[in-house]
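Some notes on the structure that comes next.
Then we have chain A:
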Amino acid sequence: MTVANEYATVRIEIDRQGNGDRLRITDLRTGRSTSLDALELQALALATHRDLVPLLDPARTLWREAD
Partner candidate 1 sequence: MSATDRQAVADFLYLEARLADEGRYDEWESLWTDDALYWIPAGGDDPDPDRQLSFAYDNRARIASRVRQLRSGTHHTQVPPSRLRRLIANVEVLDDTGGDVVVGSNFLLTEYRRGTVTLWSGRTVHTLRSTVDGFRLAVKKVLLVNNTGDIPTLSFLI
Partner candidate 2 sequence: MDVQALVEPDRVHGSLYTDPAVFAAELERIWYRDWVFVAHDSELSEPGDYVTRTVGRQPVIVTRSEDGAIHVLLNRCSHRANLLCQAEKGSAHAFRCPYHGWTFTNTGELVGVPFPQGYGDLPPRRELALARAPRVDSHRGFVFASLAADGPTLKEHLGVAAEAFDRLADLSPAGEIELTAGWLRHRVAANWKMAVENQVDGYHPRFVHESLFSAADYQIRELCSGNAASLVRDLGGGHTELDFRPEYRAVGEPFVWFGRATEAKFPNYVAAMRARYGDERAGQLLRDGPPHVMVFPNLFLAEMNRRALRQTEGAMGPAGLLIPDDCEMMERNQVGLAAQRPEWLVLRRGMRREYTDADGALASNVTDETSQRGIWRQYRRVMAA
């Protein structure tokens, strides 16, 4: 299924490869994806939206200078 707003569209699905289930999140605009395990997901469940703000910095994740 997809979750979208004005700024992003992501597809989420269960990733059953590997030794255990993970949640695969794919950014449909860039094609980049990640798979999160249950402990990581728990961290997200317990995190506040404020905690996520640093991850929203476009310099950090999408458009940083060449390293």
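How these were chosen: all candidates are chains of the complex that A comes from, given by their letters.
FYI, a residue touches a chain if its C-beta (ideal position, glycine included) is under 8 Å from a C-beta of that chain, and two chains touch if they have at least 3 such contacts; residues count from 1.
These figures come from a predicted structure and were not determined experimentally.
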Of the listed candidates 1 or 2, the one touching chain A in this complex: 2
Touch list for chain A against partner candidate 2, complex: 5-8, 48-50, 52-54, 56-60, 62-65
